[in-house]
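Sharing a structure, written as structure tokens. Questions coming.
Here the complex is missing a single protein chain, while all its other protein chains stay put.
Labels run A and B following the written order; every chain starts at residue 1.
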Amino acid sequence: MNLRATVTVTLKRSVLDPQGAAVRSGLLSMGYDKVRDVRVGKHLVLELDGCASPEEGSRMVDEMCRRLLANPVIEEYRFEIAEAPSRGGHEC
Amino acid sequence: MKFGIVVFPGSNCDADAYYAVRDGLGVPVEYIWHGTRDVGGFDCIVLPGGFAYGDYLRAGAIARFSPVMDAVLEFAERGGLVLGICNGFQVLLECGLLPGAMLRNDSLQFRCGYVNLKVENAATPFTNALERGRVIRLPIAHGEGNYYADSQTLGNLQAAGRVLFRYCDGEGNVTAEANPNGSLLNIAGICNSRGNVAGMMPHPERAYQRILGSADGLEIFRSVTSFLGGR
Partner (left out) sequence: MAGEDRAGPEREPTCEQIVGRKLWRGMGLKDFEFERIRGLLGRSPNWTELGMFAVLWSEHCAYKHSRAVLRTLPTSGPGVLVGPGENAGVVDIGDGLAVAFKMESHNHPSAVEPYQGAATGVGGIIRDILAMGARPIALVDPLRFGELSDMKVRRLFAGVVAGIAGYGNCVGIPTVGGEVAFEDCYADNPLCNVMCVGLIERGAIKRGVAAGVGNSVMLVGHLTGRDGIHGATFASEELGEDSESKRPNVQVGDPFYEKLLIEACLEMMSTGRVVGIQDMGAAGITSSCAETAARAGTGIEIDVAKVPLRERRMSPYEIMLSESQERMLVIVERGGEDGVAAVCRKWGLPCSAIGRVTGDGMFRVLDRGAVRAEVPASVLVNEAPVLEPGWEEPAYLAGARSFDHRSVPVPGDMENAFRTVLASPSIASKAWVYRQYDHMVQTNTVVLPGADAAVIRIRNEGGRPEKGLALKADGNGRYCYLDPVTGGRIAVAEAARNVACVGARPLAITDCLNFGNPEKPDVFWQFRGVIEGIREACEALGTPVTGGNVSFYNESRNRAIYPTPIVGMVGLMDDASKATTPGFKAEGDLIVLLGETIDELGGTEYLKRVHGMVAGKPPSIDLRREKALIEVLVEACSSGILGSAHDISDGGLAVALAECCFFGLPGARGADVTIPWVGRADSLLFSETQSRAVVTVRPGMERELADICRSKGVPYTAIGRVGGRRLRIAATGVGVLIDAYTADVERLWLEVIPCLMNG
């Protein structure tokens, strides 16, 4: 089966996120005074072909996150896995 | 005695390190292609600065999976000297030879310019030509040099004398104003517990000749040769 994994990597809570802090102060200066916190992260979309099951895909993605996609010293990750939309047809 | 300079796709200070060793130090040096698995014959391996694999994802994250890195890990395991400069330091952090990680500079901008560094430990293979407490002047050029480690790791580094350099002012005072990137404890360079693997964000290879504005960087390479020569 073909799967699509959507991975989100962010800095750990305990690590200062200077980018997030800058975005927050920008939003505050624009008048959005309800913004309490901003965390900036990475969003990765992985297309997986020929997996035996969603569980197999999940195991693989978790391993990829630990080994490469996130750095456990500073980052945490989470991901969702779903069946990939069928290909073919018109792509833009 | 021979130095090896690893060339990753996207390394851009490889030639600078090569010239510093060959012309500044007068010691034989060769490039090591990232695809090789053999680092035999080298006494010190330099992981140079640059943007290995574009630094996409995270600085150094993809480079650590290069074939050559397995060989570098073994080389370090056997006690070989490994010096990571800038991007090379980031690679060493990613592959776990050194502890901690790099965050984006707190200014969120790339920073290039001269900084002052206080030598914190002059009893290592990479610093023995310097004196503890001396202030040296080297260039930095990085966007992710904001050193981070948890407090226990930081404590261990300090207790074991594994902090080699800290950013300071011209008089050697380690101050927040002298910190160009937000690094914890103003850390600019560290080594492993055995002392044979070191990483530093500043570029010693850019300061090997007076015409370039400073020759302080040459002392780092001289330390290596005097360590190897006296072994």
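Here, a residue touches a chain if its C-beta (ideal position, glycine included) is under 8 Å from a C-beta of that chain, and two chains touch if they have at least 3 such contacts.
From a predicted model like this one, the values you see are computed outputs, not experimental measurements.
Of the listed positions B:P28, B:G54, B:P67 or B:G133, the one in contact with the omitted chain in the full complex is B:G54. Summarising the interface, chain B meets the missing chain with residues 9-10, 12-13, 15-16, 19-20, 23, 49-51, 53-56, 109-113, 139, 141, 143, 203, 205-206, 208-209, 211-213.
Quick note on the criterion: only the chains that are shown with their structure count from here on.
Each chain gets a centre from the mean of its Cα atoms; for chain A and chain B, those two points are 31 Å apart.
Across the complex, chain B is touched by residues 11, 14-16, 18-19, 22, 42, 68-69, 71, 73-74 of chain A.
Across the interface of their complex, chain A is touched by residues 57-58, 61-62, 65, 93-94, 99-101, 103-106, 108, 146, 148-150, 182 of chain B.
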